[in-house]
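So that we are looking at the same thing, I have put the structure below in structure tokens.
Coming up: subunit A.
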Amino acid sequence: MNEFLLAAAGFVLVTVALGLIRILRGPGDADRILAAQLLGTGGVAAMLLLGVATGLPGVTDLALLLALLAAFAAVAFVAGSGRGAAGGATPGVAEGGTGGEEPE
Partner candidate 1 sequence: MEASAIPTAWLAGLSAPGGVLLVVPLILPVVGLLLGLLLGGRRLGPFVFVLLSAGLAAAVVVAAAVVTGGEPMLYQLGGWSPPLGVALKADGLSVVLLLTSAVVTLGVAVYAQRDFRPPGARETRGSLAFWMLLLGVWAGLNTVALGQDLFTLFVALELLTFSAVPLVSLDGRAETLAAALRYLLFALLGSVLYLLGAVLLYGAYGTLDIGLLAVQIAAAHALPPSVLAAAALMTVGLMAKTALVPLHLWLPPAHAGAPPAASAILSALVVKGSFFLLLRIWFDLIPGLLDLPAAQALGVLGAAAILLGNLMALQQARLKLLVAYSTVAQIGYLFLIFPLAGTTSGPTWALSAGTLQVVSHALAKGSLFLAAGLIAKALGHDRIRDLAGVGRVLPITLLASGVAGLSLVGIQPSGGYLVKAALQGAAEAGGTWWWGLVLDAGGLLTAAYLLWFIGHALSGHGPHPATAKAPGRAQELVALALALGSLLLGLLPAQVFELISVGRVPPPEPIATAWAGAFHWGSLAAGLLPLLVVAVLVLAFGPWGGRRRPGPLGWPAVGAAGLGSAVGWLDARLRCWPVAGFSLLALVLTLGVGFAFGARACVT
Partner candidate 2 sequence: MTSALAVDAVLALLIFGLALWINAARTAYGAALGFMAYGLLLALVWVRLAAVDVALTEVALGAGLTGFLLLGAAARLAPDASFDAVGVSGKGSRFLIALLCAVVAVGLAAVVLVLPDPAPTLAPLVHANLARTGVGNPVTGVLMAHRAVDTLLETLVLIPALIGIWSLSSDPDWGGRPGSLPDLSSNGPLTLLAQVLPPFGILVAIHLVWVGAEDPGGKFQGAAVLAAMWVLVLVAGLGRAPRVTSQASRLLLVLGPLVFVGIGIAGVWLAGAFLAYPEEWAKPLILAIEAALTLSVALVLGLLLAGPPVADGGGVEPRP
């Protein structure tokens, strides 16, 4: 049983890794935010699988916390791409999100 759970966790991890590429490469902020949500969900799944497999107490709390903070992370993304009071869900947002780019 444990073997199966661990294998499943490994599989979820590989999926997450694929999603990671989207976060990192973008291109748009929307891609990134959605991929990050996927990462959060995948993380919760992997966490639960690992927790059950190893029989540690408190892993469900951890998954709960992760789910909660995934929403917070989404806010961080929006705030990060919103560029202050001028923000909002306008096309300008995506442009603002690249504000952190360094000169080539």
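Going forward, a residue touches a chain if its C-beta (ideal position, glycine included) is under 8 Å from a C-beta of that chain, and two chains touch if they have at least 3 such contacts; residues count from 1.
How were these picked? Simply put, all candidates are chains of the complex that A comes from, given by their letters.
All values reported here derive from a predicted model rather than from experimental measurement.
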Note to self: So subunit A is shown by itself and the numbered options are 1 or 2; which of them touches it within this complex?
What the structure shows: 2
Item checked: subunit A residues touching candidate 2 - in the complex, by the definition given at the top -> 2-3, 6-7, 9-10, 13-14, 17, 20, 23-24, 26, 32, 36, 39-40, 43, 46-47, 50-51, 53-54, 56-59, 61-62, 64-66, 68-69, 71-73, 75-89, 96-103
